[in-house]
Every structure is written in C-alpha cells, then in structure tokens.
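Notes follow once the structure below has been shown.
With one protein chain withheld, the remaining protein chains of the complex are depicted in position.
In this document, chain identifiers A and B correspond to the written order of the chains, with residue numbering beginning at 1 in each.
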Amino acid sequence: MFQSPVILTLDLLGTFAFGLNGALTATRAARLDLVGVLVLGMMTALGGGVIRDILINVPPATFGDGRYLAAAAGGALVAFLLSVELERYTRLITVFDAVGLSVFCVTGTSKALDAGLGSVQAVILGVITAVGGGTLRDIAVQRVPSVLTSDFYAVPALVGAVLAAVALGIGIPGLVGALVPAAVAFVIRMLGVRYNLRVPRTRERGFHSRDGDEATD
Amino acid sequence: MFQSPVILTLDLLGTFAFGLNGALTATRAARLDLVGVLVLGMMTALGGGVIRDILINVPPATFGDGRYLAAAAGGALVAFLLSVELERYTRLITVFDAVGLSVFCVTGTSKALDAGLGSVQAVILGVITAVGGGTLRDIAVQRVPSVLTSDFYAVPALVGAVLAAVALGIGIPGLVGALVPAAVAFVIRMLGVRYNLRVPRTRERGFHSRDGDEATD
Partner (left out) sequence: MFQSPVILTLDLLGTFAFGLNGALTATRAARLDLVGVLVLGMMTALGGGVIRDILINVPPATFGDGRYLAAAAGGALVAFLLSVELERYTRLITVFDAVGLSVFCVTGTSKALDAGLGSVQAVILGVITAVGGGTLRDIAVQRVPSVLTSDFYAVPALVGAVLAAVALGIGIPGLVGALVPAAVAFVIRMLGVRYNLRVPRTRERGFHSRDGDEATD
C-alpha cells in the first residue's frame, strides 16, 4: 500500500474537493436544504471508497475514519455557505475534482491489490473508487451519471489505475509509484477538459424512440 | 443492544408501516403490477437495515429473519389490495411512516454501537437505517429522494439517533433508553409535518440552467 503523509494529505484534499464539488453540483441540479447538501456532498466524497470496500468485503475504511468524515462534511459545508460565491470559481473546482479523481484511482487500486485481488480487478476497483461517488450523486439528483456520458472522465482514472498497478507490481517505492500515476491522471484529465477530448461513440441512428429492453417481436 | 418484546413489536410495526407506505407511494408514482408493488414495498421496509448491515459488513439481519420479511410483504400486500381505500387515510399513513422512522433510527444506532463502531458512525448509520429504504424507493420510481428535498425528514431521525447513542453511552436501561429517543423523534417528525417546519436552504440564484459538474471553462 502507498502510505505516506503526502498521500494522506492528497487523499484528504481529494475528499474535501469531492465533498465541495458534489454539494455544489447538487445545489445546481435541485434546490436542497442543508441536510440534502450535506448528504450529497458526503455521498460524493466517500461513496467511491465505500463501494470499493463493499466489493472487497471489508468494513468501509473512510467511513470509520473521522478525518475523512470531517474532510467530506467540511467540503459540503463550505459549498453550502459559499455556493453563490463559488459559482465564479468553476475552474478551481474543476482542478479540485481532478485532484480527487487522480488520487482516488491510485489509492483505490493500491488498496485492492493489498486485499489480494488480481490486477485487473484492482484496476477496475481503482476506477470505481474514483468515479463511484459522483455516480451515486448523479443518480440521486436524477442525472445520467457523468461516467457514462462525459468524455474523458473515466479514461484518466483508468490510466492512473493501470500505472499504479504496474508501479506496485514492479516494486517502485511508494511515494514515486503513487505520485507519478496520479500526476499523469491529473494531466490527462485537465487536457481532456481543456481540449474537449472525446472517446469514440456508437454510430448514430434514429432508434432513440424505442424504449423496451425486452424487444417484444 | 436494545432488546425487548416492546422494541421488537415496534420494529415489526415500523417494518409493516414502511412496507405499506412504500407500496402506496409507488402506486402513486407509477402504475405497477403486483410484483412491482411487492418489490418496492419490501425494498422500502428492509432497505435501510440492509444498507446499514452492508456498511457494518455483517449479513443483513432483517433479510434473514422471516418475521421481518413477513411484516414487509404484508404491508405491501395490504397496500396493493386496499390502495384505493387507503388513499383517504393519508394522515394515518404519515403516522405509520413516522413510527418506522422513529424506531429505525434508534434500533439502527443501537445495532451499530453493538458492532463496535464509534458513536459518530453509529448515529450516521441510525439515520441511514431510518431513511435508506425510502431513498431506494424514490430512486427506483425516479423521484429525487425525500431525504434530500423533504424538510424535517432526516432531522427527527438525527435527533433520535443522537439521543439513543447518548442513552446507550451513559447506560440508561434498555427500554427507557430506546423508547424516549424514539418518542422524541416521532414528536419532532409529526410537529414538522403539522407546522411545515423547514431547514435552511442555499441562497437562491439563477444557476439552474448550468448542468456540467466538470465546469469546463
């Protein structure tokens, strides 16, 4: 496992950023009261790690760690108090969100490998850690999850998770092996936002009007 | 843990009430067949406890207990058979729902403390037990979850959970220590309904048209 004060600091910063981002997104999608903003912010910040730990079948770690709860609630509270002011700093929020994404894909992969899972599973869990919280948030406020529709959101997380699995596999010392994959994921994410990069889509056709999945004949 | 015939009776009554309430809510939101009504009623009645047990990482208890399954299915079945008649008794249904909410926040907190979690986590799990089932129901029928939008739904659960944690912490004997917090939560919930109490909201502004959470610049 990657363990260092730097990683812990980044992880808490990512949790704070996700709490803030989740709460802000929520207040845009629906006008919520204080309880709703706190719930959504904490769900966004802690959801990915909780899903990962449930899939590994261990008690959710961040949920039991007061520092993570405080970082998540703190981010949501700041968003609640300063929602109007923060609207101006969308670029800063994007950066915070990218920090969370980058750190979580690396720490998620690392934790899954520690639990004895194979590297493919660990990479999947790394991506789930990074995008899971935002997915819960989007489902709660009735949006199609970003990971499904938003180009270049899952891709940087996937790259970061693969690099982290490789680094741990060949034994690169903790801090470098964690920071480099996270930095690469961060740069890819920011380039994706800046240049609006896209992933291939299904070819178009006009079958959007159909809606049954049971395809009655 | 709070263990007594009174608590068990209340817990089963709450489960029945949530099953009935969930099934009725569902039939209002979308016209469902018998299977759908049963699924939604049981999901509402058992969902909160199941989420709590998954987070504690123990096998879901109510799911394995025939009495709870029967109470949940019974409530849903009554709702299916009497849906037209029950439309008139909305106040009674609100009372039943408040019973479930009040009992579940107390028993959920108690169970989490028994499992060795800290008191902050136990209080959060108590609230999750109380509101989790209704949240699953709302997501399934495409509504924004009540806990996010409905004033004074999470608040009484939070008060009940905190009081239960305090009562167990200072060693107040089981029955009193459980019934008083549940009664307080119940009264707060009913006062909230009666007087339409509100939780502070974010300040208003016209940013509902924005929709990206990634805030491209």
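Note that a residue touches a chain if its C-beta (ideal position, glycine included) is under 8 Å from a C-beta of that chain, and two chains touch if they have at least 3 such contacts.
Nothing here was measured: the structure is a model prediction, and the numbers come from that model.
Chemist: Which residue from B:Leu20, B:Val50 or B:Ala71 sits in contact with the chain not drawn here?
Modeler: Going through B:Leu20, B:Val50 or B:Ala71 one by one, B:Val50 is the residue touching the chain not shown.
Chemist: Among A:Leu148, A:Val176 or A:Leu191, exactly one should touch the missing chain; which is it?
Modeler: Residue touching the chain left out of view: A:Leu148.
Chemist: For chain A, which residues touch the unseen chain?
Modeler: 54-57, 117-118, 120-121, 124, 135, 139, 142-145, 147-149, 151, 153-155, 198-205, 207-208, 210-217
Chemist: Counting contacts across the full complex, list the positions on chain B that touch the omitted chain.
Modeler: Missing-chain contacts on chain B: residues 26-27, 30-37, 39-40, 50, 54, 57-60, 63-64, 66, 69, 80, 83-84, 87, 139-142.
Everything below uses one rule, namely that only the chains that are shown with their structure count from here on.
Chemist: Need the CA-centroid distance for the pair chain A / chain B, whole Å please.
Modeler: Distance between chain centres, rounded to whole Å: 28 Å.
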